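Part of the complex only, each chain left as placed.
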Amino acid sequence: MYGKEIRMNRLFGGGRNTVIIAIDHGMFDGPIPGMINLQETITRISPAVDGILISPGMLTACRKAFSYRGAPVPIVRINWSDVYCFHWNYNQANTVVASSVEDAVSAGAEIVLISLTIATGNPETDARNVEVYCRLKNEAAKLGIPVIGEFFPAFSDKLKREEMHEKVYTGCRILSELGTDMIKTFYTYDFRKVTESTPVPVFGLGAEKKPSQLEALQLAADEIRDGARGVVFGRNAIQVPDPGSFQEALCEVVKNGMKPQIAVKQFKLKD
Amino acid sequence: MYGKEIRMNRLFGGGRNTVIIAIDHGMFDGPIPGMINLQETITRISPAVDGILISPGMLTACRKAFSYRGAPVPIVRINWSDVYCFHWNYNQANTVVASSVEDAVSAGAEIVLISLTIATGNPETDARNVEVYCRLKNEAAKLGIPVIGEFFPAFSDKLKREEMHEKVYTGCRILSELGTDMIKTFYTYDFRKVTESTPVPVFGLGAEKKPSQLEALQLAADEIRDGARGVVFGRNAIQVPDPGSFQEALCEVVKNGMKPQIAVKQFKLKD
Amino acid sequence: MYGKEIRMNRLFGGGRNTVIIAIDHGMFDGPIPGMINLQETITRISPAVDGILISPGMLTACRKAFSYRGAPVPIVRINWSDVYCFHWNYNQANTVVASSVEDAVSAGAEIVLISLTIATGNPETDARNVEVYCRLKNEAAKLGIPVIGEFFPAFSDKLKREEMHEKVYTGCRILSELGTDMIKTFYTYDFRKVTESTPVPVFGLGAEKKPSQLEALQLAADEIRDGARGVVFGRNAIQVPDPGSFQEALCEVVKNGMKPQIAVKQFKLKD
Amino acid sequence: MYGKEIRMNRLFGGGRNTVIIAIDHGMFDGPIPGMINLQETITRISPAVDGILISPGMLTACRKAFSYRGAPVPIVRINWSDVYCFHWNYNQANTVVASSVEDAVSAGAEIVLISLTIATGNPETDARNVEVYCRLKNEAAKLGIPVIGEFFPAFSDKLKREEMHEKVYTGCRILSELGTDMIKTFYTYDFRKVTESTPVPVFGLGAEKKPSQLEALQLAADEIRDGARGVVFGRNAIQVPDPGSFQEALCEVVKNGMKPQIAVKQFKLKD
């Protein structure tokens, strides 16, 4: 029962905001720059970050990174959806179980991420996606494992900013109503509305690589300013010359409110 | 076994009719006016009402509202259907389980609402929907948890009044035959026929926002006059200047037979 | 998960102490004075009390008493032990399941009471009793049903006051370590030590009938003064000329700190 | 599967030996000096220690102590045996399940402790104890939860040193053959034989309070010298004037091989 509370508190150091590094892209993209050899990639993640989002198979392959006291929390993505496969021109968002919560816990997961895509245009797909989400979410509750619900709209790369906001605004609330402990989603131009209409912590994601590290830090700062309780950054935190320094800068921005410009200087970030 | 009776009687104060406030819209609509911050919304619900219809996730987020003796009964919607997503132009009515009855009870539910849509035009969908309804209904029976079966036709916003009546008339009886303890459904122009052909209490819903509070109260009065044992009002009871006063007026109309015009005056309702 | 919290809060009106009336004696004693016709007895319980402790069968027979909004919480005893059968000169404390938690919930229970007797002198009995207690306690957790663990020593009627204190002091802590949400136990001459060494609310019981209502109220006052969060009174609250008035006086003493002498006067209690 | 490896590695900081503080005594003894108010006791445990052994109920009551990143690992005892109740003159060693592994994980456990007593003199008891041990151990394997098997002989307080050694020597190996990830047991005068004949890490326990902290540290040093991979200390680490300092000294002795005499001086330990 209180396992959820204990495990969630480990993500929020002293009640502060949280920084999660996502390296689960390969589950949909295959190898991408900076994540070719994931066992090597993970050694470049700063121990200052609070959690690492990873796929079920890579949790096992990279288990060393989680095998010491105070290591970042392993957060495992346990469903699969074609919505992430835009490189194959997919966007139906057919979603399936990749791992039961029990299997994930058995592999070492402390928190699970379950994605939900609805408003796909196909109501049958929506219904099945809600079913998959709820089944896994309820399994997690039984084991005291916190759930990060990820709201990820279809055609995310083609939506206009108003459409994206509308989808995220609606989707995050639907996630909250179905039941979730935390939410990961896209930043939108009116993000405060999103965070104000959900009763659980919202994390902003980084999405495509920003042209500069300053812009990436600015995105994080904007997300926090608009009510996010943390960020989930992947390519922006990995595909940089010195990931460790960028991640430490990111922690300062997210947890201590440091200005991005100052962080860039202090951590000597060069693009 | 008799747990159902005990729990149902708590909904009908002294055997009188019941007033339920629905704030579960976000499960399909996302945030809507008056329900942006649900934890705040729920503080504006009058303790005079008998029950609050809420989603699984929001029961947890808003648990304070149910955490005192004599609080309104928490009624939790435990399935999800695209039939409620007309804003996405959905109407196939694919229905899935969102929460087992055990999960809902574990979260604090005292009564569950399970929706059923049939006569969708697709017999396969109908059959699956009956299956989902019955599975959950039977689970509830084992735990002594009363079930409100909601009959909600597809294309509810496009049906002519005769069609709506016909669907509701048929659907409510099918719900009764499958087994339900109470029914929530649309009011129809010949509603007495509906209430007369079902052996369990029927609650009329409020549906879209009425232009005036008087009209909303009149709808409630009509429903009761035609044999309803209560009402389930959402937007009409929340999207008003003073929800508490409107809800108290609604209680008078539904429980004590006060005339709507008198209630409007007595509770000083202004649109 | 949070069902426990919601249901427990209903027992503690506004965070104040709680008064529970026990009428489950017949489960071990058969009919006793004041509880011959339990359906009639229960009508003489004041609606001011917070909960009623009752057996599984009588919850069904007396369900009316719980069938209105704001009724006292039904608390059902779900195991049976010969430790309560001193009238048959039993004291081995063989304990068995009388009702699963699911069965109790199905009958309408909101909270369950599970007794534990250990230090019986027979280690095999102790072990079995711990097993029965834990099995039921874990079932309750899964359904979000709060547990009152009752620590009841063997030979309770023959223990010297030091022995009773020692047993209660040890037993309540063992209950806490095994896991319980609340504890019901005997008052002892050094009761503060008991309440200080358990992390959950402790309720003092009334035990045998006191010679006067003043003495019964004084016992309740002493229990509260020594750290109890409530009382569970049976014969003392029923076998009196006017149970309703006594129970209202008891509520004042337990919840509002009224002096027993003043309560006797205010509620005109005559022995 | 690899969850076990990840979770075990968190107990062994950098591959070094481990220090576990046991505060689960109340599960058998009730309150003991230094552990009257366990929520207060736990605040006096040094964050330098690697794990805390606690009962199921107290994990929930003391959950704050585990709710931050890098907190000591919560290790939960999940079976109950009368072998620990020598204060009641019990020694049959009847053993029962107190909590399933799933229940423990749901409450936040990362590692479970399961005790085994055999060679009790009663083969039926032995067989049942093996059965309970194996059932729980196998449950833990499915969830990737490491198991500390505790070998605890009957009549531990009355055994001669040769008898104790013989029992421990045999019992630890039987635990290993049945399957365990780590072992907690008594130190014996020929302890190296014990550690050499088991393939998993062995932890020496502290048992009754030593007359001086120096002697307690010496016991720890002896255990490590003889092949133990860690210690599990309870009363010796709590019932001292300054538990935090003693525990830091203990960590130095166990992890870094500091001489007990030097540790006493450096940490200014006074009895």
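Lettered A, B, C and D in written order, each chain numbered from 1.
Heads up, the rule we're going with is that a contact is a pair of C-beta atoms (placed from the backbone, for glycine too) under 8 Å apart; a residue touches a chain by one contact, two chains touch by 3 or more.
No experiment lies behind these values; they were computed from the predicted model shown.
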Assembly check, 4 identical chains modelled here, expected copies in whole complex 5
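What we mean here is this: only the chains that are shown with their structure count from here on.
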Which angle of rotation, from 0 to 180°, maps the CA atoms of subunit A onto the equivalent atoms of subunit C, to the nearest 5? 180
Is it true that over half of the residue numbers where subunit B touches subunit C are used by both copies, so same, or is it different? same
Report the inter-centroid distance (CA atoms only) between subunit B and subunit D in whole Å. 54
Geometric centre distance via CA averages, subunit D-subunit A, whole Å: 38
Quick one: which residues in subunit D touch 2 or more of the other chains? 60, 106
Which of line, ring, star, complete and other names the graph you get from chains that touch? other
Could you run through all the chain pairs that touch each other? A-B, A-C, A-D, B-C, C-D
Using the touch definition up top, name the residues of subunit C that touch subunit B in the complex. 1-3, 5-7, 9-11, 13-14, 50, 59-60, 63, 66-71, 73-74, 102, 105-109, 142-144
Would you tell me which residues of subunit B are touching subunit A in their complex? 24, 26-31, 36-39, 55-58, 60-62, 80-82, 85, 88, 90-100, 103, 106
Touching residues on subunit C, where the partner in the complex is subunit A: 1, 4, 141-142
